[in-house]
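Below are the C-alpha cells for one structure; questions will follow.
Every protein chain of the complex appears in place save one, which is left out.
First chain written, first letter: the chains are A and B, and each begins at residue 1.
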Amino acid sequence: MTTDSPIARACALRKDYGKNESLVRAVDGVDLDIAQGETLAVMGPSGCGKSTLLHLLGGLDRPSGGELWLHGKRIDLMSERALAQVRHRDVGFVFQAFHLMDELTARENLELPMLLAGRSPRAARRRAADLLEQVGLADRSAHLPSALSGGQRQRVAVARALANEPLLILADEPTGNLDSAATLEILRLFKRLHAAGQTLVIVTHDERIAATADRLISMRDGVFVDETRLTGGTGGGLSALIGLEG
Amino acid sequence: MQQEVVLAMLAKEPSQGYQLRARLDQALGPLGEGLNAGHLYVTLGRLEKAGLVALEGAEVSSARSERKVYQLTPAGAERVAEWLSEVSWPKPDLAEFHLKLIAAAQAGLADPIGIVNAQRRELLRRLREAQQAAVDEPDRSDAALLLEGIALRLQADLRWLEACEQTWTERRRTR
Partner (left out) sequence: MGKLLLVYRLAVKDVRHRPAQALLLLLAIAAGAATLTLGLALGGTTNNPYARTKAATSGPDVVADVAPSGFSGTANASELAPLEHTSGVVAHSGPFPVTWALLRTGHATAGAEVEGRSAAPSPVDQPTMLRGSWLRPGGVVVEAGFADALGLRVGDRLTLGARSFRVDGIAVTAAFPSYTQLCSLGCTLVGAVGNYDPGLVWVSQADVAPLAGGSEPVEYFLNLKLADPGAAAGFAARYSAHAFPAGPGANPSLSGLSLTAWQDIRASDAKALANVRLVLLTGSWLLALLALASVAVLVGGRMAEQTRRVGLLKAVGGTPRLVAVVLLAENALVGLCAAAVGLLAGWLAGPLINGAGAGLLGAPSIPPLTGSTVGIVIALALAVAIVATFVPAIRAAGQSTVAALEDAARPPGRRAWAIRLSAHLPATLLVGVRLAVRRPRRLVLSVFSVAVTASGLVAVLILHTSSAGWSLGPRVTEATTIVSVMLVVLAAVNAVFIAWTTVIEARHPAALTRALGATPKQITAGLSVTQLLPALIGALLGIPGGIGIYDAAKNGGATTIPSVIGLVLIVAVTLLVIAVLTAIPARIGARRPVAEVLQAETA
C-alpha cells in the first residue's frame, strides 16, 4: 500500500570527502523519493557512492549538502543525540559483514537495540523470541554468531534491524558475503517483509537481488543514471527462459 | 525439444508418451508449463525414423499416440551414452548482440546505449521472474537447481551488458 507522502526524501543530497585536489564527491546531487512499502534497489559499480548514500539515509553519516527528510523530519540538521534516536526508532540497518556482537548470543544481539531504545528486558526478550521465530531461527536463539552459518547470521542481522519496528530497512550488500543458498534464504525473507508492507532500500551489485525490487536505480560516480520499474508486464512466460522449444 | 534429452529420458525404461511428459514436468517444475505435448511426439517420431527409438508391441496404427510405448534401440542407447559423456556446453549467442550494437552505431540507426538499456531491462525482468520462482520452490528441488542456473546465467549476461554500457558511454564521451 502506498500513501501520498514519501517515507523518505532526499533533495540535492551531497557528500564530499577530502579537500582541494583530493576532493571526492561520493554523492553528488541526488534526488530521491522513497514511497512507503516499496522495495528499492540501488545498483552500481564499486566506488559509485551507493553505500555512502545508504549511510546518509540511515543517519550513520552527515551529508555535506542538500536536504534529507525522514518521515517528515529533516535529519541532516539533527543533533547527534536526535540522530541516535532516529537510528534506533526509525531505521534498521543490515550490513554486508553482518556486524553482530561476537560475544552475544543471537537472542542477546536482537535484544540490544531494544534495550537501547528503552524497552524493558522482559519485553525485549519476548520480542526477540518472536523475531527469531519469524526468520526461522527459533532453535538457534542461544547460539553465538561463531556457531551460525553466514546465511543464519545475516538472518539474525535482518531480525535485529526489525527489532524496533523501523519505518525503513536499509541493507548494504546484504548478500555480499553469502553463497547462493544463503542468498536465497535472504531473498525469501525480503519477499516476506515486502509482502508485510515493510519499506526496503537495498544497495547491491548482485543483479539477482536487484531484480526482486519494485524499482531499480543505477548509480555511477555519485549520481543516478537510470531508473527502472520492474513490476508489471513480463514477456514470454517462464518457459521462454529455457530453450526447450523448437 | 532436443532429441538427446528425449532419448535419455527413455533410457530408464520403455515408457508411454504421457509418462515421458510427466517425467519432464517433474524435472522442469514451473518452467515446464509451456511445454507443448505435440512437440514431444514430433521429436519421438523423428527419433523413430532415425532408428534410435522403436515402438514396442504391435499396436502401431490404431492406438492413440499417448498409449504407444516407446523404447530405446541399441543404436539409441549408444547415442545416449555418447551424449552423456560429451562436454560441450551450450554456446551463448553474444556475437549477435555485439554485432547488433556495432551495426546500429555505424549506420546511425539507433543509440547503442539505448539498445543496451532496453536489453538490460528485459533481462532484469526475466531474472526477476526466475528469482521469484526460485524463492517459491522448495530448497534443492530439481527445479530450484535449474532456476539457479538460469539466474546465474542471466546475471553473467547482465554483467556483460553493464560492461557494454560503460564502454559505449566512454566511446561517446571521447568522440
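As a convention for this text, a residue touches a chain if its C-beta (ideal position, glycine included) is under 8 Å from a C-beta of that chain, and two chains touch if they have at least 3 such contacts.
Just so you know, these numbers come straight off a predicted model, no measurement behind them.
**Q** Could you tell me which shown chains are touched by the chain that is not displayed?
**A** A
**Q** Could you tell which one of A:H55, A:R127, A:R140 or A:R208 touches the chain left off the display?
**A** Considering the complete complex, A:H55 is the one touching the chain left out.
**Q** Please identify which residue in A:C11, A:L115 or A:L167 touches the non-displayed chain.
**A** Considering the complete complex, A:L115 is the one touching the chain left out.
**Q** Among A:L77, A:M101 or A:A196, which one is in touch with the chain left out?
**A** A:M101
**Q** For chain A, enumerate the residues touching the unshown chain of the complex.
**A** Its contact residues with the unshown chain are 51-52, 55, 58, 60-61, 80-81, 84-85, 87-89, 93, 95-97, 99, 101-104, 108, 111-113, 115-118, 121, 124, 144, 146, 160, 164.
Just so it is clear, only the chains that are shown with their structure count from here on.
**Q** Can you give the whole-Å distance between the Cα centres of chain A and chain B?
**A** That pair's centroid distance is 35 Å.
**Q** Per the contact definition, I'd like the list of chain B residues that touch chain A in the complex.
**A** Residue list for chain B touching chain A: 1-2, 5, 28, 30-36, 39, 90, 117, 120-122, 124-135, 139, 146, 148, 150-152, 154-155, 158-159, 162, 166.
**Q** Of all residues in chain A, which touch chain B in the complex?
**A** Touching chain B: residues 45, 180-181, 184, 187-188, 191, 206-208, 210-212, 216, 226, 228, 230, 233-246 of chain A.
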